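A single protein chain has been removed from this complex, and every other one stays in its place.
Now for subunit A:
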Amino acid sequence: MEMDRISFLPKAILHDILGRLPDKDAARTSVLSKSWSETWFSFPILSACSENFFSLARTLPIEHPLWLSKLDIFIGYVGKRLRRLCDQGLAVKELKLNLQYRLDRMHVSHHVDQWIQMAAENGVEVLELHLAASGCMDKWYNLPLCVAEAKTLTKLVLIGGIRLDPAFLKHSLKFFSMRTLSLSCILFGGEGIMEHFISHCPLIEHLTLEHLTLNFELYTFRTVWVKSLSLHGLQKLKGVDVKGIQEVYIDAPNLEDLSYRALATDGSFKLNLDSCTNLRCLSLCHLMSPDKWLLELLYKTPFLESLMLHNCCSSERINISGPQLKFFTLSHFYDNLKEVNIDAPNLLSCDYMGIDKPVISFQRISDQLEVNAHMHINHRHISRLREFFQNIKPQKVLASLSLFIFEPLSITESLGILRISSSPPSIKCVELCVLWDNEAPYFPFMNWLLSSCFPESISFSLRSYFKMKAFIVYFYEMLMGSKKGKCDCCSRSFKCWWHGLKVVKVTYLGRTYENVEDLKAMLDALPEFDAEEFITFGLEL
């Protein structure tokens, strides 16, 4: 007779397990049995998301009794758990609150104040407060000053409609153990608060500052963004993520990770990283004309391993060099890029996303280099797709291709008669996300695609947005020979994919589908909402 052993495993192990479950499932264990209930109430990680409590009542107005009763349940739940931990003399190790509704309308600000105070007085290590962004100036939630006294705090995350009052400036913040500080979309009630916070975190390792506003004029509606950031003397600083601050000066010789996004409106920026010679990962977004500055920076950071550029170049050419560079991602949606020159002898993967079809050339390559292209295709770019493949020098590096096609009808109409003059390049895999409507003909499209390249596998997105199920079935039947199509390869001396195709293997989530009925049944059984996975056809020629 099997016994119930799991409920009596050591609490530390059970807490480990609870920490790995999604919040809902973890909360559920509290009603399993008396001993699980005790385990739950001694679980020092409290993560409460209002969505989980209000999901059913979302469409109702806030004054509706159902809403108010759900609110009471939410307040009761958080309060009860915190009080039980404090009564048992246990530390509240982590408090994570995600409240997607305006606190003032919910009349819960004083409850949140109380909860934060209980956590701050009981050894909180991780405090995360995520509120819905506030539209109006005077409806922000003021973070209680007791947070300044929480000396055990190692991670503080504040997102959304939170305001930091100038009263914090008078406090000496006891953030001696703080290692991660993340402030996003919050409001500073006065100048110098951000600097005050950062300067009180001597051991800080990861800093995130995103879209911060500074406005001390109560009754105007102007948004004044924080304009400058200066970080110095932070010896342990390893990672910085800054978005929306125009001037940034960082003096942190041990910095390894930097992610910077300029204010999208004009892209102008001033980023001084002269002393950050140990940089390993760099991600830049929305910078206007950074070309010369970027080249100089790459020269100063010889250990850079990963580089990501998003919408960073307004010229026709991008030059990248990096002796230790292993991963490079370029995403570019300006429609003017013509050339990408990469000199990175240790590069393992190069990812390109965009509308353009630039010529990508590598000066020195390693054997393991793989190029992955993710492209939006419309009818203007059809012929350029094949050119793009052929323009990658050397050609054998193109490994995978993801295509996003929103107007397949216009593509097939532009195809005309295909003239294939040489054997298409073979690549490892192709991913297709095509927004089919009912009129676009399937065959010319597939013929075009498979004449442009020989993929070893083709994957189709199963997201319901793309409506690809009928196409997938058609493709399957076509490959299995039941639907005949015409290809004009008879006079060719090289292999055509129709005649060369030997084996087709269809897999989804680990299962193989041998016949069309199984395939249709599986596709019909898919849930209505987005299935993130792809269904893969492995092709052997």
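A few notes on this one:
Throughout what follows, a contact is a pair of C-beta atoms (placed from the backbone, for glycine too) under 8 Å apart; a residue touches a chain by one contact, two chains touch by 3 or more; residues count from 1.
One rule holds for everything that comes next: contacts and distances are computed from a predicted model.
Taking the options "SKP1-like protein 11 isoform X4", "TECT1 protein", "Anti-silencing function 1B histone chaperone" or "Phospholipid-transporting ATPase" in turn, only "SKP1-like protein 11 isoform X4" matches the UniProt protein name of the chain that is not displayed. Here one chain is not drawn; of A:Ile13, A:Ala167 or A:Ala521, the residue touching it is A:Ile13.
Among A:Leu21, A:Leu66 or A:Ala264, only A:Leu21 touches the chain left out of the display.
Listed for subunit A, the residues touching the missing chain in the whole complex are 2-7, 9-10, 12-13, 16-17, 20-22, 25, 27-29, 31-35, 37, 73.
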